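Dropping a structure here in structure tokens format, bear with me for questions.
Missing here: one protein chain of the complex. Every other protein chain is in place.
By written order: A and B. Residues from 1 in each chain.
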Amino acid sequence: MDNSDVILSVQNVNKSFPGVRALTDACITVRKGTVHGVVGENGAGKSTLMKILSGVHTKDSGTIVFDGQTVENTTPIQSIRSGLSIIYQEFNLVNTLTVGENIFLGRYAEMNGMRNIHKNARELLDSIGSKIDTHKMVSDLSAAEKQMVEISKALSFNSKLIIMDEPSSSLTADELKQLFVLIGDLRKKGVTIIYISHKLDEIFELCDTVTIIRDGKVIDTKPIAELTRNEMIAKMIGREIENEYPERPHAAGETIMNVETINTRKLKNIAFELKKGEILGFVGLVGAGRTEIVRAIYGADKAKELKILINGRKVKIKNPRDGMRAGVGLLPEDRKLEGLVLPFSVQANVIMSSLWRISKFGFVNASKEKEIAERQIKSLSIKAPSPHTKVKTLSGGNQQKCIMGRWLEINPDILILDEPTRGIDVGTKYEIYLLIKRIAENGGSVIMISSELPEVLAMSNRVLTICEGRISGEFNPETDSAHTIMDAAIG
Amino acid sequence: MNQNVQAVGGPALKALGKQKAVVAIAIMFIVMIFTDSNFYTPANFSNLLEAVSTNAIIAFGVTLAVICKGCDLSVGSVMAMSGIIAIMLLNSGMHMALAIVIAILSGSVVGFINGFLIVQQKSEAFIITLGMGMLVQGVALLLTNANPVSASNPIFQRIANDNWLGIPNIAAFMIVLGVLTYLLLRFTSFGRNCYALGGDYEVAEHSGINVVRTKWLAFVLTGTFAAVAGVLAASRMNTGLPIAGVEVPLMVNCGVVIGGTSFAGGVGGVPQSFIGIFVMFLLRNCMSMLGIHPYIQQLVLGIMIVSIISLDCYAIKRKKEAV
Partner (left out) sequence: MTKQPRMGRQAAVDFLMEYLVLFVIVALVIVTAIVEPRFLSAQNFTNLMRQFGPLSFVALGMTFIIVGGFIDLSVPGMISIVAMVTLSLVDVIGELPAMFAGLVLGAALGFVNGTTLMLAGANTQAKALFITFGMSQIYRSLALHLTGGFPMNWGTLFEHPMPVTRALSSGMWGPLSISFWVFLFFLLVLYIFQSKTALGRAITYTGGNLTAAELGGIPTKRVVVFIYTLCGFMVAVGAIVLFSRVSVTVPTVGTFFERDAIMAVVVGGTSLTGGRGNVLRTVMGVSLVILMSNCMNLLGVQTHAQEVVRGAILVLAIWLDHRRHARG
């Protein structure tokens, strides 16, 4: 292969986090002046790879050659200065500073004062056809404008390679068109772009080459012309659904919950039904509004309008306790920040929601407390030396089981699981699937959110796709193909 | 974001958040026209300016800490200690300039230790500075045996009390320090970096800013400013008082927030802090000019602190919910 036009070469890069193998022998070659697409499901390893490139993480092994230079231990600022910029989905900007200052953040002395900063920022923004006032606060900008600022910032370092992580996730159709034009211009100027996205339409419209990543491995790199949409989806989803999942239960009965409408700033007229004994899957991109829907149902977030019937009766849910009382349970998305009290024991975390149920005249019944903890540790086979082990010392899977145990003890009619298997090893995942199945078979209803499509499809009786704050479709995962469902979810 | 804030009934809150202090000042000045008091006399203005000065100097330093998303509650004790050190060294026969420099450096040392514990060791700023304040207070008491000390050298008194072109010296010091701090925050990398790391510590760090050194330096300067204020206060009264208490630092920190420098970090500045301190002292001045009982004055100030800080919290909360 002719190496003269290769800007970035990644060879056999490995990276592990405690308990998770994030990247295995990843190899990517990116050619100068191309738009290189990277696709893959959430958690496939795309962001890990990008964070290694940008110096946020250090690789365990492998070689990276950028612009003819071998890159060893780099820091974010070194990597930017060497000409490799990354634009994250959640922008890397200081909200309380002006546009100009953000573009030249940390380079005040270099730029010789504020006047020069604004002058140069103006020139950069003009060069990409943006009219944002450089004196405006970043907190007052729209997502599209923030993106322009990020691009200008990248250009201010004379970047040769710009990585864009899900750049379209918060843009309107018009803004997206403008972004495409801009990317085209940059390519003409010789800037290489790595474009990470879920949205296959964008990949096909924009990219020259595409790399597909799955489970921390690079599955394929091909010129876009040699791939069809179907092939790409097949490679993204990968493995056929084998013995990874238990047989799904078929216990759906009559309607238990009828969500008539939910309206918030983000959600628009959400309405659906949930049946007794049913497992309902929510499919959608991160940020599409999946989590917001369930949080509103549970009372964790305030909603403008919330009309829910449970068992035919209208319920008022204003806070999580109302949600619990109405028979809803939520396993939150971020188990460490929202689910567990990390320095506390397994027992304390398991009994948290049962506190008042096992109390008489306000006094906690210590033997019942112990009983609950032991019962849940046993029935969920939580691997902890004793009920008094601190949860922060447990593995992710066992931590998740502690929260599951908390809810199983209360046994809510409706259990909502938001990313129940994120960051959990395969063995424990299967145990959690069995648990979900058991709940449904015992007449409980489950709403399951997951970014891993195969998992939702294998477990659910019914799937709702959520796109940009709306429900965009309803599917039967047994008859409808993964392809169709994914299509509806990515809009 | 803008839209979000508006949708929750925010315009009033936002406008209030930006201009509440200025509006309050204007109202007070107007009201005082119609009252039969000595408010509009040069003597009163000079009094007011003098009262504001020392606190404003402390506030300029605290502004640095608050912009860096910290706060400093040891400033009251530092102020007491530095005044005492200056006078005691002076009384022991040391050259005045040297005595003052050492006194001011003592504040820098406290600031340095604060910075070490907060930035290096990642302790919670407000609680560790509360503790440091107590320690420094002890030093002040130990040095003086809890008795006020007076300077024997009459020149010392003149530092703060003389006039310069009709402006009381102490006010001139405040103006000079205020302008210097303003320039520092506005036109140096250090100042800009303070805003950056206060606004988003991680982004600032990733952008290659030496966040630890910058924030540390901010705390050193906060201590230094408090010490300068202490020397000036001691000179003005020609006495060093060992008891400072927790009131001064909390009042100053509140004043800074009233001016619009938020605990959320990354915003605010010298003019805002000055306005915040000014409005508090103007209010006190107006109340005493109107003959309002001191206890009621304290009550009004307390209510003002509670409502302003609550409003600050409430605005942050609404913003969070809206996103």
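Following the convention adopted for this analysis, contacts are C-beta pairs under 8 Å (C-beta built on N, C-alpha and C of every residue); 3 or more make two chains touch, one makes a residue touch a chain.
Computed from a predicted model, the values in this text were never measured in an experiment.
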item: Identified contact with the non-displayed chain, of A:Arg321, A:Lys370, A:Lys383 or A:His483; value: A:Arg321
item: Residue in contact with the excluded chain [from B:Val31, B:Leu98 or B:Ile316]; value: B:Ile316
item: Residue among A:Gly106, A:Gly339 or A:Pro387 that touches the chain left out of view; value: A:Gly339
item: Contact footprint on chain A, counting only the chain that is left out; value: 298, 300, 319-321, 324, 330, 332, 337-344, 348, 352-353, 355-356, 359, 362-364, 366, 392, 406
item: For chain B, the residues touching the chain missing from this view; value: 71, 117, 121-128, 130-139, 141-142, 145-146, 245-246, 250, 253-254, 257, 263, 293-299, 301-306, 309-314, 316-318
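Methods note: only the chains that are shown with their structure count from here on.
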item: Footprint of chain A on chain B - complex, ascending; value: 1-2, 4, 7, 186-189, 192-193, 195-196, 198-200, 203-204, 206-209, 265-267, 321-322
item: Residues on chain A engaged by chain B in the complex (per definition of touch); value: 56, 75-77, 80-81, 92-97, 101, 105-106, 108-109, 113-114, 139-141, 265, 301-302
